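Just one protein chain is left out here, and the rest sit where they should.
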Amino acid sequence: MNFSSDNVSGASPQVLRAIVDSNAGAAAPYGMDPWTEDATRRLSEVFEREVSAFLVATGTGCNALALAALAPPGTAILCHEEAHVIEDECGAPEFFTGGGKLVGVPGAGGKVTPEALSSALARYPRGIVRQVQPSALSLSQVTEAGTLYTVAEIRALSDAAHAAGLAVHMDGARFANAVAALGASPAEITWRAGVDVLSFGATKNGAIACEAVVFFDPAKAGDFLFRRKRGGHTVSKGRFLGAQMAGFLDGGHWLDLARGANLRAARLSAGLSALPGVRLPWPTEANEVFPIVPAAMHEALRAAGARYYPWTTRSLGENAAPGEGERMLRLICAFDTDEAAVDAFLAVAARAASVHPAAPF
Amino acid sequence: MNFSSDNVSGASPQVLRAIVDSNAGAAAPYGMDPWTEDATRRLSEVFEREVSAFLVATGTGCNALALAALAPPGTAILCHEEAHVIEDECGAPEFFTGGGKLVGVPGAGGKVTPEALSSALARYPRGIVRQVQPSALSLSQVTEAGTLYTVAEIRALSDAAHAAGLAVHMDGARFANAVAALGASPAEITWRAGVDVLSFGATKNGAIACEAVVFFDPAKAGDFLFRRKRGGHTVSKGRFLGAQMAGFLDGGHWLDLARGANLRAARLSAGLSALPGVRLPWPTEANEVFPIVPAAMHEALRAAGARYYPWTTRSLGENAAPGEGERMLRLICAFDTDEAAVDAFLAVAARAASVHPAAPF
Amino acid sequence: MNFSSDNVSGASPQVLRAIVDSNAGAAAPYGMDPWTEDATRRLSEVFEREVSAFLVATGTGCNALALAALAPPGTAILCHEEAHVIEDECGAPEFFTGGGKLVGVPGAGGKVTPEALSSALARYPRGIVRQVQPSALSLSQVTEAGTLYTVAEIRALSDAAHAAGLAVHMDGARFANAVAALGASPAEITWRAGVDVLSFGATKNGAIACEAVVFFDPAKAGDFLFRRKRGGHTVSKGRFLGAQMAGFLDGGHWLDLARGANLRAARLSAGLSALPGVRLPWPTEANEVFPIVPAAMHEALRAAGARYYPWTTRSLGENAAPGEGERMLRLICAFDTDEAAVDAFLAVAARAASVHPAAPF
Partner (left out) sequence: MNFSSDNVSGASPQVLRAIVDSNAGAAAPYGMDPWTEDATRRLSEVFEREVSAFLVATGTGCNALALAALAPPGTAILCHEEAHVIEDECGAPEFFTGGGKLVGVPGAGGKVTPEALSSALARYPRGIVRQVQPSALSLSQVTEAGTLYTVAEIRALSDAAHAAGLAVHMDGARFANAVAALGASPAEITWRAGVDVLSFGATKNGAIACEAVVFFDPAKAGDFLFRRKRGGHTVSKGRFLGAQMAGFLDGGHWLDLARGANLRAARLSAGLSALPGVRLPWPTEANEVFPIVPAAMHEALRAAGARYYPWTTRSLGENAAPGEGERMLRLICAFDTDEAAVDAFLAVAARAASVHPAAPF
C-alpha cells in the first residue's frame, strides 16, 4: 500500500530489457549512438512531426534546461504557484536561467487560467526597466493537483502567452498519464495547441532515469547540445538513455503503463468518494487522488501501513479547506501499483469510515 | 579494434545484474534507498574512513558540483592546462561555480608540478582586489595524458595548495585505473595525501552512468544535497545509482576491471614501442597509450578499421613534437577491450612498420 | 509640483561642495583614499560602533551586493511582496545571488508581520531538498508604502529571522527619513534591534550617487571587497564617493535634509486628509503620502501640472480598494521640495474637492 509517489517504483521489465539488450558492443558516446537515434525517430512518430529531442537523466534537469532555452537570463517564467518548477526543484530553473524569476500564478485545482495569466502579466509590463520581463509560460500536464488541461485550455493559454511574447513550455513529467486520460493525441495537446517545448517524462512511468527535452520546432533548439553539456547533463554512455526511451515507447508501452496507473487511481478515487466523510476537492483525472478524509481514517490507514503524503495546498478554490478533524492526502498510483493494494487501502478506509462516521459539518 | 574511449563500452555484466536485481519493490527516492546506503558504506570501506558520498549520473556533473562546493563564486580553480575540467566540459565548472575562473597550469606529461603551481599562484596574489582569488587545485588522476601522480607528488601538491589556502580536488574519472596501477591504497592516494574531495568515476570502468562526489571530511559536505538537487543531478529513482555503485565495488570488481584495462594498455604500449619509428613521449602508466607513429602506420591502422583519436597536446615537455611524417595517437583500453583486439592492432602496426621503415631522424 | 520621486532632485549644495573640495591633488583609487576613510569613520560614529562600510553608486547595486553577501547561491530571501528588492530591481538580487529566490510576504501597509514571516517560513522547511532554503530576511525602512517599522517590530522580526537561521538585511534607501521620523537612534533601529547589514542610502536624500553597504559586524564582511569589484561596483576615483558620504553626514546634514522632506510630507498629508473625499489607507510616517482621492481631483491636479505616480498596491489590508471614481496616488517629498509646492498642490486639490464633493460611499 505504497501510494507515496510514482518514483518509488522500479522500472518496467520492458524498459529494463531494452537496457540489457543495448549493452553489447561498442557505441558512440554522448548520444550519438543508434539507440538515441531510434528514440528520437520514435518521438517524432509519436508527435507526428520531426522533433529535436535531447535525453537527460532527471526531470529537474530536463525542466531547468528547457526553461533556460526559452528564458534569457534575467527574465520571468510564469507558472502555477504550486508547479514543480517553482516549488519542488530547489531553485534549479533559477540557476539554469542565470537568475530568472519564477512567478507563481494562483489557480484552483492546480491550473492556470487565462484570467490569472493576464493578471500576472499585468504586473510585469513590457518595457518598464525596473521589472523583469516575462519570457515563458510553463504549464504542467498532468498538474501538481493531478488534474488535466483540455486541448482548448492549452490552446487558450498558449495563444495568450504567445500574444504577450512568451514561449510555452509544458512540464510533462506525467505526460503519458495525460495522453492516456485525455483521449487526445500527443500532437493535439502539445504543438498543435501551441506548446513550444515539452519536458517528456519517462522515469515516473517506467524508465530508470530518462526524460526528453522535446523542441517541436528543431530550429529553436539552437545551442541546446552545448547547454546540456554545460549543465553536466550529457550522459557519457548515451546508449543507455536511448535504449530506455526506445523501450518505453516501443509498441505503445508508455501508454499501456500510464493507462494502468490511471485505472488504479480511478478505482481508488471511486472507492474513496463512496465513503462517508470523504470528499474530493477536484476530480481524479490521471493517476493522483487528493481526498480530504476524516482524521481518524488517516490514522487507521497509517496504522495499517499505508504510505502516502499528507497534503496542503493553496489550490482548493471554492472548496472548504480541511477542517480540524480532517486531513488532505495525496495518493499516487504508479504503473506497477496493483489492484490488490488499492483494494486493501479501500478496505482499511471503509472500516475507518464505518467505525468513525463523519461528523455532520 | 576500437580504442577511441572507455565510454564506447557498455556496462560490466556484474553492474548490469546489480541494476536488474535492484528493480523489485518500492524504494525511497532521491538517494534515500538501501542500495545507495550500501554504496556509501562500501565507499567508506574502500577509503578506510567514513566519507560523505553523493551519486550522480555524469562525470561532468560530478566534477562541476565538486568544484562548486570548494570554490566560492568568483574564485579561481587551478588545474593542468589540458585537464578535462578546463578543456572538455564546455564550461560546466564555470557555470556551477557562478562564474569561477579555471586557470590552466602547464606541465609535461599532463602533470602539474609544485613549481608550476607556485608560478601560477604568484599571478593571483592574495588580497589584490583586481584579481580573482584562488580557492582550489584540481588534479586529474589518471591525468589527461594517461600518466599518474605518485603518492609523494600528490602530497607535495596538496601541501602547497593547502599552504596557499586552496582546497584539493581530484578528478578520478579513471581513479580505478590509478589505484590498480599504483599499488597504493585508495586512502593513500587521496585523503592521506591531502585530497579533500574526489570525483570517483565508475562509468568509464563498467557502470552505465554513475559517479560519486566523495567528501573525505563529511563536515565539509555542507549543503551539497541542495547543490546537487539545484543542478538537476539528484536522480529520482536513486536506487539505480546505488545499485550500480554497490555492484561496481562488490568483491573488488572495480579493480579487476581496471586491472584488465591497464594490462591491455601495457601490452599495446610494449608492442608499439618495439616497432621502428614509434616513440612514446611518456610511459604508459594506466589504460591510455599516446604513441607518436609514422603517418603511414596511422593510415594503415585506419584502413584496417582501427578506431582512435589523433591527438595534439601542449604537454610534450622536452619531447620533440610530431614531425611532418608523424602522427600522435590516443589509444584507450577499456575494461572490456580484449587481447585479440590489441594483438590485431599490433599486427597491423607491425606490418606498416616493416613496409615503411621509419626514416632515420 | 513634482512629487514623482526623491530621485528627480539634484544634490544638496553641501554634498556638491564636498565633491568639488575633494578634487584637488592625487588620491589613491578604489576607495583607499582619505575621504572614504573619513566617511567610514563617520558612519561608525553614527552607528555608535565600528562598522565595515562599502560605498557604491547605486541603490540596486547596494541591495543586490548586500543580499548576495548574506544569501548563498540558491537560497531564498524573504521580503515584503512589494519590496523594492523583489519588484523594482529587475532581478538584480536574483542575479547577484547566483539565482536566489526572492519570496514575497504579504502584509498591510507595506510591512511584514511576524505571523506572515512565520507562514512564509513554514512553506520552506529546513532540510527538504526539493525546496530552496531561506537564508535572509530583507526589511525596507522606510517601507514601499512610506510606513515605518518601530524598534519593537524590527526586534520581533529579527528575532524570528535569527531563530530560523536567517540573516537580517535592511533596505535603507530612505533610512535618513526613518531616523528623522522615529526619534530613535540609528543604532537602535538597526544592529541593536538585530539588523545584520544595512543598505544606507544617501542618493535619495541629497547625494548625487552614493550608498553604503554597512556590516555591523565587520567580521561578517568577508570577501565583500572582491564581491563589489566583481560586480563592477568599485568606483575607480573612490574619493568622490567618500566625499559625498562625508559631506552628507557632516554636522547632521543628512538628518536635516530628511527632516525637511518629512515635514513637507506631513503638511501635504494633513492638508489632503482634511479634504472631503480623500482618505489615507495608512498614516504618513516619513516622506511619502498615498492618498486615495476622487478621480476628478486627480484630473484637476494633473491638469494643473502636478507630477506624481498613480499607484496600485496589494498592501491595503482592511482598507477598501479605490472605487470606480477614485484614484490612489503616490506623492513623494524630497529634501528640496518646498512648502510653496506643497501648498500649491493642496490649493488645487481643495478647489477640486469643493467643486466635486465626494460621493457618499
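For clarity, chains are labelled A, B and C in written order, and residue numbers in each chain start from 1.
As a convention for this text, a residue touches a chain if its C-beta (ideal position, glycine included) is under 8 Å from a C-beta of that chain, and two chains touch if they have at least 3 such contacts.
Just so it is clear, the structure is predicted and the values come from calculations on it, not from any experiment.
Considering B:Gly61, B:Gly74 or B:Pro186, the position touching the chain not shown turns out to be B:Gly74 (whole complex). Across the entire complex, the residue among A:Glu45, A:Glu115 or A:Asp223 in touch with the chain not shown is A:Asp223. Only one of the listed residues, C:Pro34, C:Pro106, C:Pro218 or C:Gly231, touches the absent chain: C:Gly231. Across B:Asp6, B:Asp33 or B:Glu94, the residue that sits in touch with the chain not pictured is B:Glu94. One chain of the complex is left out; on chain B, the residues touching it are 73-76, 87-91, 94-102, 129-132. Mapped onto chain A, contacts with the missing chain fall at residues 30, 72-74, 98-99, 129-130, 132-133, 223, 225-227, 229-230, 234.
Summarising the interface, chain C meets the missing chain with residues 2, 5, 7-11, 16, 19-20, 22-30, 56-65, 89-92, 95-96, 203-204, 208-209, 226, 229-237, 239-240, 307.
The definition used in the following text is that only the chains that are shown with their structure count from here on.
Between chain A and chain C, two chains of identical sequence, the interface residue sets overlap for the most part, with shared numbers making up over half of the total. Chains compared, chain B against chain C: the Cα-based superposition rotates one onto the other by 180 degrees, nearest 5.
Each chain gets a centre from the mean of its Cα atoms; for chain A and chain B, those two points are 36 Å apart. The distance from the centre of chain B to the centre of chain C, with each centre set as the mean of the Cα atoms, comes to 52 Å.
Our note on geometry: chain A versus chain C, Cα centroid distance of 41 Å, whole angstroms.
Residue numbers of chain C whose C-beta contacts span two or more other chains: 73-74, 98-99, 129-130, 132.
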